[in-house]
Every structure is written in structure tokens, then in C-alpha cells.
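Every protein chain except one is present and positioned as in the full complex.
A, B, C, D and E are the chain letters, set down in written order, and residue numbers restart from 1 in every chain.
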Amino acid sequence: MKKDFDLLSLGEILLRLSPPDNERIVRGETFQKQVGGAELNVVSGASLLGLRTGIISKLPDNALGVYAKNRVRFCGVSDDYLVYDEEPDARLGIYYYENGAYPRKPSVVYDRRHASFCKIGVEELPQEMFASTRCFHTSGITLALSENTRNTAVEMIRKFKENGAIISFDVNFRGNLWTGAEAKECIEKILPYVDVFFCSEDTARLTFLKDGDVKSMMKSFTEEYPISIVASTQRIVHSPKVHTFGSVIYNAKEDRYYEEEPYRDIEVVDRIGSGDAYISGALYGLLAHEFDCQKALQYGNATSSVKNTIPGDLPSCDLKEIDRIIRNHMGMGAQVEMER
Amino acid sequence: MKKDFDLLSLGEILLRLSPPDNERIVRGETFQKQVGGAELNVVSGASLLGLRTGIISKLPDNALGVYAKNRVRFCGVSDDYLVYDEEPDARLGIYYYENGAYPRKPSVVYDRRHASFCKIGVEELPQEMFASTRCFHTSGITLALSENTRNTAVEMIRKFKENGAIISFDVNFRGNLWTGAEAKECIEKILPYVDVFFCSEDTARLTFLKDGDVKSMMKSFTEEYPISIVASTQRIVHSPKVHTFGSVIYNAKEDRYYEEEPYRDIEVVDRIGSGDAYISGALYGLLAHEFDCQKALQYGNATSSVKNTIPGDLPSCDLKEIDRIIRNHMGMGAQVEMER
Amino acid sequence: MKKDFDLLSLGEILLRLSPPDNERIVRGETFQKQVGGAELNVVSGASLLGLRTGIISKLPDNALGVYAKNRVRFCGVSDDYLVYDEEPDARLGIYYYENGAYPRKPSVVYDRRHASFCKIGVEELPQEMFASTRCFHTSGITLALSENTRNTAVEMIRKFKENGAIISFDVNFRGNLWTGAEAKECIEKILPYVDVFFCSEDTARLTFLKDGDVKSMMKSFTEEYPISIVASTQRIVHSPKVHTFGSVIYNAKEDRYYEEEPYRDIEVVDRIGSGDAYISGALYGLLAHEFDCQKALQYGNATSSVKNTIPGDLPSCDLKEIDRIIRNHMGMGAQVEMER
Amino acid sequence: MKKDFDLLSLGEILLRLSPPDNERIVRGETFQKQVGGAELNVVSGASLLGLRTGIISKLPDNALGVYAKNRVRFCGVSDDYLVYDEEPDARLGIYYYENGAYPRKPSVVYDRRHASFCKIGVEELPQEMFASTRCFHTSGITLALSENTRNTAVEMIRKFKENGAIISFDVNFRGNLWTGAEAKECIEKILPYVDVFFCSEDTARLTFLKDGDVKSMMKSFTEEYPISIVASTQRIVHSPKVHTFGSVIYNAKEDRYYEEEPYRDIEVVDRIGSGDAYISGALYGLLAHEFDCQKALQYGNATSSVKNTIPGDLPSCDLKEIDRIIRNHMGMGAQVEMER
Amino acid sequence: MKKDFDLLSLGEILLRLSPPDNERIVRGETFQKQVGGAELNVVSGASLLGLRTGIISKLPDNALGVYAKNRVRFCGVSDDYLVYDEEPDARLGIYYYENGAYPRKPSVVYDRRHASFCKIGVEELPQEMFASTRCFHTSGITLALSENTRNTAVEMIRKFKENGAIISFDVNFRGNLWTGAEAKECIEKILPYVDVFFCSEDTARLTFLKDGDVKSMMKSFTEEYPISIVASTQRIVHSPKVHTFGSVIYNAKEDRYYEEEPYRDIEVVDRIGSGDAYISGALYGLLAHEFDCQKALQYGNATSSVKNTIPGDLPSCDLKEIDRIIRNHMGMGAQVEMER
Partner (left out) sequence: MKKDFDLLSLGEILLRLSPPDNERIVRGETFQKQVGGAELNVVSGASLLGLRTGIISKLPDNALGVYAKNRVRFCGVSDDYLVYDEEPDARLGIYYYENGAYPRKPSVVYDRRHASFCKIGVEELPQEMFASTRCFHTSGITLALSENTRNTAVEMIRKFKENGAIISFDVNFRGNLWTGAEAKECIEKILPYVDVFFCSEDTARLTFLKDGDVKSMMKSFTEEYPISIVASTQRIVHSPKVHTFGSVIYNAKEDRYYEEEPYRDIEVVDRIGSGDAYISGALYGLLAHEFDCQKALQYGNATSSVKNTIPGDLPSCDLKEIDRIIRNHMGMGAQVEMER
């Protein structure tokens, strides 16, 4: 039976405001106006590659909420499961982002407390939603935002799982939202439900208190929990404008690690959302290619690398372009300088 | 003894975000980035005319707070009495403003709850502040924002009055912050301290439940309370882009009403803050010209009218320009087309 | 049986390029980049009011086609029936638009020949499409663009009619695409299928060679053809920046004319698409309110008037806002200056 | 014998810097960057209508000078007679312009002293220049800028006259450059050479101390000097954004006044250069139509009126568009709303 | 006998539309608006260096054509040989350009079919044109665009040659316009007329089926045809933002190769037109310095390298600046950090 969606995700949609180019937040007279949010970034990237996706979120019932909804649709994500907050204190969370240039780091100011998303409840969404998708994804940010979002996320994970969905989870640890200990305790409760697990080496070590090399830490998760696939990204920040990006994926059933040559010296335009873009590529690889981890690796690395070259949170690459970039990365075909 | 300041004001400083020209909040890719707030608008206008002014407010201790402080200084207002909120939930209140064009009205979306300003306390400011100014001004918005700001404002009014300051108060009734009954009850408690009272005809009628014509309502306030001067603005909105503006001032001691020909068919560029600009002009007239209500009337009407032609909340006119506009309005001097 | 769509429309999607503000095409260094097209304008307006709509069109399979698709989704219109042209000569039609200011008129340069839309064929769309909507709309522009689009449009009208859809047709005569005689001959062939007919007074007189007053001309169409409703807009162009707009609707079954006070002295920001916005409002009124012509009149006039205040081809008003504007126009409720 | 040029003009080219829209000089973060200058405005307008024109001027030999030269060429004016100042104090004069909106007037700040143009000398230009044009034009601004420009201008007028050129002169009195008495004394010395004389009613009265109505003052110039044609513009400034514009032309040989209905309620976008545009239209009418004053009147009024709708100093209208506007003004042809 | 022009070129002028910075075509709300085209790029670069140049092309007789003409003049190129297409299907060809950043390549979308240029005929240009220039240049793009442009180009090459002009030809092979075999067949027919031949190593190998190293391939052209000079550029694309550029020139009469150290690690802002800029520098070197191939090499390499740092198709460097860059490249003179 064909499901309506390949991928649904629960997460906050934020208004992102950033000064143009290298201008600073403390000066200047304009902000670029965009939307973002870890889970939205994931589904919008997956949608561009060809998955049918939707975002589960709560928006204020005002012009900003309409703006966010319009952007969601612009990037090809279904707004069927957006609910609206009509109370007088409804608000869209905001973050301010400023680019860096060595030795100045990029910086972020959050203003996301009290956002309408924090009030989202399972009962606001239709029951049939839980049977409508092949895969459900959320992240540690949603768990960390508030007690209510944590409960909602855990309940949704349970319900989607019951309805046969694959559960994908990205730790995405943020020290400004909760402590490592809080994260560990909470996430360990949901790991029994998780099929695809995204966790960086640092987080494995510092939050889950694992030791050993990255591969053994990745494997250990699958030994403790019924996780099928663990993916771990590896980013080297040469400077705010130059990164190198690669990843490792571990397939528990095959007991096999997938790796490839990283993308070196990426010309970074906007780094935000490139981790989420990795997930969108990896999930595309898995969901569109019968859980082929080689595809997940290639699509994940390419989608993330190219996201770094695009302003804003949201990716902007379709399958044709990503396939070209993968072929180039593998040194296949004519190496043209320009796409004409 | 010369005081450090002519005018201090207590009020929230907001980040104002507005789409360019006639673009809508629900679309587009940039926001103009400015600051505003009724009391800041008043002191910045008064400062441009030549008064020494300062704003008493609380800002988040982050890049947005620094931005707001920089703008305060840019418009010539002292930041001596800005205090900073270092808590993790510190935030700068925001409002989104969109221009109108008949038959579409201008519109505003507020996101000012939980702002750092709501936490401001009298104890955060130095005691000597209360003796440092000739005049203290605040508005009904500050009273309405939260119980804490209300208490702080009332306490400050009391302390400034004790130290010999003239108390100026603008009702500025906002139905989305409190009810008319709440406003009436609260404001009637502070009217015994008020010297200069700004109240529109509609507010007198609907909030204070007065009746009669505008002049008799104005006078009645001075009969019930020891108010010296009552000012009431009169705006006719022909369309979002065309207004007519005038006012009446009543001097209780003289028992005299001051009026002049209104400014007709103002070419409105940005209407926000024009009411506050009136107060800045009126207070300048009173404070710089020994409480000459004729000057208050002329400076108030001119400053307000010209504010309508300037983008953003804040006025941008110095004394020389306002004097020229007043002379032109009175038909004095050569009527040149352009200032060269 | 509930249909998937309330309204589908067949028409060309154009890239619209316009210099900012009052700049000219022959100078300057930027173009505003938007999409438009008479039929897309109609469905996007109807979608904003709450109808489920889709556009039937053909786009080039390149970055411009993707851009157009993204904009279609941004405005809430389904892209289910967009087909793509993969041939090397695929192209998106363009028009250049420049604002006017008296005595300079707005002007348009078309570059829409050889566009991919001209190749659209009935066989490219799925058969079930014809049974998926309550109403089908197209315009004389689609008929005029090429012989192929004319044949496609006529065939679609026939098929939608067979499947029970209401047929809506807007003459939208353009002298630069065909002659009046060509238009008359072609349109008279499809009038037997039409239920809702949009035709201006000038077009009735000059193209269909009717005489008499506007009402008798409107009625005469319903006497010659099985048309249920005829609507005719009445625009007075005081200057490029000031228009007055109203309309008349005739209901043949009731033999009744509907009229209301026009919107006078509209502050025009961008006039393009305001005729199409009328149709979106009128169709909304008819389809959402059981063919109540009074609703069609009110929604048509309000939606068109407010479109004039919005930059670009596409409307940007939801039902809540239009309802407020209608109430204001009828003098109902408090007349506030600003929406807060 | 065909001359290379129809019209040459001597005058300063200025860099014009203006804040966007209604922003003020004292604030904001960008300036629009343009060039202007009374005589350049005249020749660029005439060039657009079809005359072969050139500007005689002196520019600094730096990037700003190159910019000015590029703009001169952009508007179709020959740069054959531009000379360059290679001294270390070379500079391009500047003026800052800010739009108005009632009750705020437009305003200008000049920074044109010590400009390279002030050093221009007759000996820098080739002798053949004086025989290369049918008409030479300059204005009182050039006379007023410095003693050197005055001498250069007078000498050039003499030399062009000797070589058979028609001499056109615009008083363009600027009180910030010289006094009325200085202007009168200087201009009266060159009036014996002038064929076409542009002088407003106010200037005739206040500078030349004439009295009577405008027509008798115009005629009196032709009685005192061998002037063939006198033109006087009549502008009514309803507000900074609404003007009415017309003119009177007197032909001495015919002893006839030419007048037409003024352009009423022009939607002013940028008023600067509209007086110069009048001259470009009038000279086009005279030079392209065998001194037909009716043509001069029509082209002058239309070119000036439409210049008001165009941002910047320089006109941007070709003959086709002006002819359409004249026909519309005369009520001829179909009155279409838009040029398609 | 001095000719009017040093260099005339036949080629299409395109409207170039590109999103700002690193934005994508499929998103965003503005396009930068410029003109370009291989042959225009060549003559505008040569004009900046001091040659008298003109472009032979055909433009639509509408506002876009006027815009293109204005830009041609802005860059100092004569518009004497622009002809206009007044037919209703007249159009200006367009291309859309998007910057790259590793791993995302720059990309181009063409919409140049059916452009007015494709209709250009020899008979539209005046006969005297063929005797008015020292050198005529065109490229393989002009040959490839349509059968008509191919015939026109071949005919013009023949006529200019007859009139004593040097013939310069750039292969500029574009696989999206014709096949290598078509190109080879056509170009071999015109090589007997060519004096200066620009051909890259890849094209020599893939299109002309040459083998051996670049130098022997270059020489072989001069052995088969009466070509005097062959130039071949060598670009290394480290990433979209970093290139290295150099070239080899072969002088057949001297049987000598000219080479210099390439410009390494150019900070690429906009790569488009840098190949054309090479030709403008090389032709300047040859035409202004009596066919000195050393000068051609130095001016070619420097002009191309610096073009990469300038946004848009067209170069923007005068002789003074290029001379400074050449001296710096040769390590001559003080190595200052900044030009003051």
C-alpha cells in the first residue's frame, strides 16, 4: 500500500533574520528574511531530491505564520500538518544569524522561547497522519525545546512506530538548550524506537560518554539498541569560509562501514543547515534506494557539501544537480567548468 | 541649578521590522531594520529639536541589545539609563509593520511579550537619576505592558515628582494591551501627579467616559486633577497615504485653548510615530519656551506633520527645519519650492 | 462526491521582469523577478481566499521552469498539472513591465513567442484531471497565443464540461495577439459551453459588435447562449496611480443585475492582475456561496481593488483581510486606521 | 553644409548623490549615484529626441571622471569635447538631493566649489568645435560658477556666434551662486548674442526688474535685444509630489505668443531637471522643425512633464513616447491605459 | 589613410540576467540586469584600452533594444552599425547566469533562439562600413547561431578582407549550438581569410582533430592556412572562485612562440567574458603596437585575469590600470598594496 508521504518530520519553524554579506547584527539597516529549522531543512532537502514530504509544526495565526507557511510550500513541502496558534501570545520563534570571516566566527542569537511551536500537542493532529508516511524524523532540538515538545515528540515517535514508520533521529545536541546529562537520559528512552540514528563523534563521546574511535562508538549504539543504521558526519572547519566535509555510515545488519573521500575545501557561503542537508541526502538515499547505505553516503555528503554554497537554511538542489556533483566527485564523465 | 537632562522617558525599545515600500509581511525577502517605541520616539524627536534627553529602558545583553543602544545614540539620546538583561531568556520585543494603500490599511503584528523591558525595576537605576531632569515622560503603553512595568512606572512618576520634575503623560490607549476599564482605573491613580496630559478626544470619550465636545472634556481633566496642560491631537485619515493633522491645547491656569489651522493633505510616507512626534514638539515648545502653549502647539503640529513624511518610527528633523516649516505654514517669508 | 479541486485553470505562466519603483526598462541595473499570467493570477487569488486550485500549464525543464513551479507552490496553487518541456528550444515566456506616473503611462514589452506553453497538448495531462474539479477557467489570451493552445483550450473546455465542471471564461481581449474579428469568431464557438462569462463593456461593443448600454449588452449574451452569469468590470483611470473600480453582474436565471458603490480613488501600487483578481474574487463568491451573485460582486470588487495596492501580478490577501475590507467598504464596524 | 552636431552645450557635470525613496541625507546607508547638471540635462534630453548633441565640460582625470564620461555616453551625448584635469586638486563637483513630501520640501546640498570644471578654458578645446554645431546652449549657472567659467562662456558664445551657430541661453537664476544684480549685469552683456532666451516670469521681474504681465515682459526682451524667441515656463507646485506645468513662447518676428493647456496634477517622482527637460524639448522643436514655435511649445511641455516622473536628473524618453504623450494631451487617438 | 575604426565586430548582444551574489536562479526576487555577448565583450574591452571600436548587430525595436544600445554606448563602443528589428516577433536573446562555489559549478540557461540578431543581413548595413576599419572580428558563436548568421558572417569576412581589414576569428566552440563536425566544416571554409586565430588546445584537439602538443597544433594551422598569428589560452580551474590563467601566442612569420608566467590563484568574482577579455587585450596589443606579439601576450593575459574580478560580462579596466597590473606582474616598480 502506497503511503501519502515518504517522510514526515516534527520540528520548529523559525524566522531567520540575517544581515547581508558580512555586515553585523549590531549595525546596518536590513535583514534578509528567511525561514529555517533543523527538521524543516531536512524535509525541504529531501523534497528537492524527489521524496514526498511534510512538516508537522505549529505556527502563529498571524502574518508571520502565513509567511512561514508560504515558504514551506515554496520548497515543496506539504503544509497539511501545520496547525495554528490563535492565542494572543502566539509567536514565531526567531534566530539572528551573522556570517563569519577568520578570525571572526559566525554567530547566532536565539529568540525562540515562548514560540507557538512549544504548545504543539498530539491531539491537534489527525490520527490518520500516523499511518500516512514511510518514515518519521525528528531531532534532539525538538526534545530540548520544552517539556511539552518533548512529550509530544516521544508520543509521536511511539505512534508512528506503531503504524509501521521507520524512525529517524538526529541528536543535534545544543548546549544552550539542555545539558549533556539531560540529553542522554531523554534520548536513551527513545533509542529503542529508532531505526536510523544520526550522531556526531563529539556527541557520542561527550554526551553519551562513549569512548574508542568513531567506528566502534557507532557500532556500540547498534549493540545496545535495535538501531539499523548509524551515520556520523565529519566536518573540518579550516576557517568560516573553508570547510572539508565527509561522513561514515554503519549498517548493523551488514556490519559494514561506508566511507568515501570527503569534499575538500568547500567554498562556504552559508554553513547553516548543512548538517540537516546531510540527513536529507542520507534519508533520500535510504528511502529511494532500498536502504542502500552507499547511496545514503553519496547523497548525504553531496547534499551537505553543496548546501554550504547556498545562502539561507534551506537547500536548493534537485536530483539532477546532485547526481552531477556526485559523478564529478567520483571523477566520472567530462569535467566541465560550467553547466550550460 | 542646571539639571543634566531636560527630558527623561521610561519606555520599551522595540525592534521594528518592515517590508520595503508596499511589499507585504507574508512575502518578500528583506525587512527594513529599525528601532522604535512610543517613549523613545518622543525623546529622540525632542533631542533633535535641541533638548538634552535620555531613555530609561532595559535591553537584552546580546547583539540586538547593542544594536538598539547604537540606534539610541545615533538619534542623540543618552544611553546612561539603559540597563541590560543578562538572563538566558533576555529578548528585545519586536513589531512588524506593513504600509497601507487604500483600500488596504497599514497593519502591525506585535511580538513584544516576555521582552527584557518587562523586567525593569526601579532598583536597577541609580537614585541620582530622579534629580537629574526637568521633565519625566511616560505613556499608557508602559503601564499596560505588564504588572511589573506598571509598578515601576508609577514608582518612578512618584520619585521624579518628589525631585521636582514636571510629569508628562500620554494615554496612548491600546486595546490590544488592556481594556478601557483597566486603563481608566490605573491612569486615574497617576493623574494627581501629572502636569502635562496628552489624551485624544476618542480616548477621553471611550476610556474616561467623558462627554461633551473635545474642549469641555479637556478642561474637565484639569478640574478633577491638578493638571496644568492638556493636549489633544486631531487626525483625519483621508487614506493611508493622505492625512490632515492638527491639535488643541488647553492651559488650565490661563483657562485658554490654543488652536491653529491644521496641516492639510500631508503626503504620508510612514505614519508610525507621528503621534509621538507631536509630543516631542509640544514638550520642546513648553520646556524651551517657558511653557508657552502657542509654541507647544506650533512645534507639536509641525513635528508631527513632518514625521509622517519620514520612514521609520523616529523623527529626523532639526530645529532649523521645523522653524522653516512653521514659517511656511503661517505663510511667512518667501515660499520657495526647494531648500537649496 | 467531493472533487479534489474547486477550480482549475489553463494558462501560460510568464516570467515578469520589472524595474524597481519608477525606474525605466531602458536604464537601471536590476529587475524585480516575479511570475504572472492571467489564469495563474486568477487561481492564486482564489486559493488565497480558500478555494482548492490548480494551474494547467507547460514549463521549460530548466532552472526557470523550476523557479516558476516554486512560485506556483508559494501562492498555494497545486502544481499537479504542470507538464515540462524537455526539448532544446524550451523556454519560459517573459514580459517586462514598467510602472507609470502621469503623464507617463505604464508600459509592457512582451517576449512570449515560442514559449513552451504554446506546445501544450491535451494528451499530456491525465484523463482523470477532467473529473477532478468543480470549475474550469480560461481566458481569451490562451485562445489567442497559438493555434495549438486554441485547440487545446477548446478541447479541454469540452472535456471539463462533459465531466460536469462549471465553465468560466474571461474574454480579456488583447489587440496585440489577435484581431477583434478573430476573437469574435473563435469565442462564439465556445460560448455554448460557458456558464460564467467575464466581458468588459468595451469588448462587448468593439469585439462582439453589441450596442446599447452595458446592462443590455450583458443580458444579450445570455439570450444568445446558455450563459448563467455575466460580469463586467468598470475601471476609471484617473491617472496611473489613482483608479476607481466597480462592476456589474447579471444573473440570467434571476434576470437581475447586481451592483454596489465602486471603490473610489484606489492608491494604485501595481495595476497588473487586478482584472484577474476580480475574477478570483467573483469565482470565490460563486463557488463558496452557492452562486450568490451578491457575494461574487463584493468579493470581486474588493479583491480587485486591493490587488492594485500590491506589487507584482499575484494577489496577496486572505479571506480574513478581504472580509474586513468589504465590511469597511460597507461602512460596517469600527473604522480603525490601522490593523493591529 | 551639414554640421556634425545639432546642439553643443557648455556646463558643469555634477555627481548627484541621493538617498533612496523618502530617506534623508542625515541617515541611511546608501546613496543613489547619478550624474546631472543643467546643460547636460538639456543635451541628453535633446539627444533622446533625436538631435546629435555634445557636452563641453572638464572632468577630473580619475575614476569619478571616467564614471561621468560613461554616463554621458550612456545617454547618447558625445564626449568629444570633454577635457580632463590631471592636477592633484582635480575634483568632480557634487550635489546631494533629497526628495520631499508635504510639508517637507525637497532639499539640496551643494559641494561644487573647486571643481575641475571651474578651470575650463577656451584654449583647451579645438578651434573646429566652434564651426561644428547648428546651436550652442549654456545657462546662467555656468556664468555664475566662477570668473573663469564666466569668461570662458562669454568667449565661447562669441566664437560660436561668429561661426553661425544659433545661441540659446537659459537664465536659470540661482541665488546661492550670485546676486540678482550680478546676474543682470553679466547677462545683459551677452543678450546681444542670444537668439533663443529662456527666462521665467519671476526672474524677469526680480532679476531684470521688469514689470507688467509675463507676456509683456517677454516681449520687452526682444525689443531691447536681437532675440528671436523667448520662452517662459509656468510651474504650479501643489505639493512636492504634485505639480502643474505649462509655458508660453513668444516669437518676435511673428509677434505671436504660443500657449497650450498645461499638464495638470503631474505625479512627480523627481522634479530635478524638469526645467532643463523643457529646454531640450523646446530646442528639439525649434531645431528639428524649422523654428516652429508650436512644436517647441508641445515638445517642451511634454518633455518637461514626463521628466518629473523619472528618477534622476536626466530625461529618459524617446521621440516615439513623447509624440504619444503629446497626442494623448491633445485628446487625439484612443486613450489606452497602458502601452503594450 | 586613417580609418574610422580600429576594430569592428559582428555578434549577438544578449540580455544577461543573474541572481545577486551566490543566490540561485530557482529562487530569489531580483536579477542583476546587464548585457553581454562574446563579440561585444571583445570590442568593449578593446575600447577601454583605447581602440576605436564598434559592434555590428541587430536589436529589437523596443525598450530592451534601447537598453542594449545604451549599454553599448556606456562602454564606449560605437552604435553606428546597430540595426533594428521592427517586426512583431522581434526579441533580444537572453541568458541567465548563476555563480558557482565548490562543489557547485556556475551554470547558464540560454534563451537566445528566435532573437532579432538571427535575422541580420549584409544588405542592412551600409557598404562604406567594410572600408571603415583596420580589423574585423567575429566568433564561432555567430557562425553557429543560425544559417542566416553564418551566411552573413562569411559574407562580411569576405567583404572586410577585400577592403583590406585584418580578419580576427575566435573559435569559441559551444557544444550546445552545433557539433564539432559542423564547426570544423564551416570554420575550415573561412580559415583562408583569417589573419589572427584564437583557438584553445581542447578545441584544436577535439574539434579540428589535431594531435601533438599545443604548440605543434598551433603551428599546424599556420601551415595549412595563411594565418599570421595563433593564440591559445590556458585556464586552470582550481575551483569556481580560484583560477590560474595564461596563454601562448605563435607568430608564423617569426616562427616564434610567446609565453609568460601565468596569473596564479586569481580571485574570481565573475568568470564570464574573461576569454573574450583575453582577445580584447591581445588585439589591442597587436593593433596598437604594430603586431608585437609580446604586447599581445601581456595585454591579453592581464586583461583576461582582471576581468575575472569584475561582475558582469564586460571588462572595466582602462589602459593605465592594465599597465600597472602588467608592471606588477613583472615585478617592476614599488609593490604597493592599494592604489591611492
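We adopt the following convention: a contact is a pair of C-beta atoms (placed from the backbone, for glycine too) under 8 Å apart; a residue touches a chain by one contact, two chains touch by 3 or more.
Computed from a prediction, not measured in an experiment: that's the story for all the values here.
Q: With respect to the chain omitted from the figure, which of E:163, E:220, E:294 or E:328 is a touching residue?
A: Of these options, the touching residue for the absent chain is E:328.
Q: Of the listed residues D:14, D:40, D:66 or D:297, which contacts the missing chain in the full complex?
A: D:66
Q: Could you tell me which of E:123, E:147, E:255 or E:339 touches the chain that is not displayed?
A: Answering carefully, the residue with contact to the hidden chain is E:339.
Q: Which residue numbers on chain D touch the omitted chain?
A: Spelled out for chain D, the touching residues are 17, 24-34, 62-64, 66-67, 70, 88-89, 91-92, 94, 96, 98, 107, 109, 111, 113-114, 176.
Q: In terms of residues, what is the contact footprint of the unshown chain on chain A?
A: Per the touch rule, chain A residues meeting the hidden chain are 21-24, 26-27, 100-108, 110, 174-176, 235, 237, 239-241, 271.
Q: Touching residues of chain E against the unshown chain: what are they?
A: Output for chain E: 21, 263, 265-269, 302, 305-306, 308-311, 316-317, 321, 325, 328-329, 336-340.
What we mean here is this: only the chains that are shown with their structure count from here on.
Q: If you tally contacting C-beta pairs, which comes out ahead, B-E or B-C? Let me know.
A: Answer to which pair has more contacts is B-C.
Q: Calculate how many whole Å lie between the centre of chain C and the centre of chain D, each centre taken as the average of the chain's C-alpha atoms.
A: Here chain C and chain D have centroids separated by 45 Å.
Q: Distance from the CA centroid of chain A to that of chain C, rounded to the nearest Å?
A: So the centre of chain A lies 40 Å away from the centre of chain C.
Q: Please output the residue numbers of chain B that touch at least 2 other chains, ranges allowed.
A: If we look for residues of chain B contacting two or more partner chains, we find 21, 24, 26-29, 107, 176.
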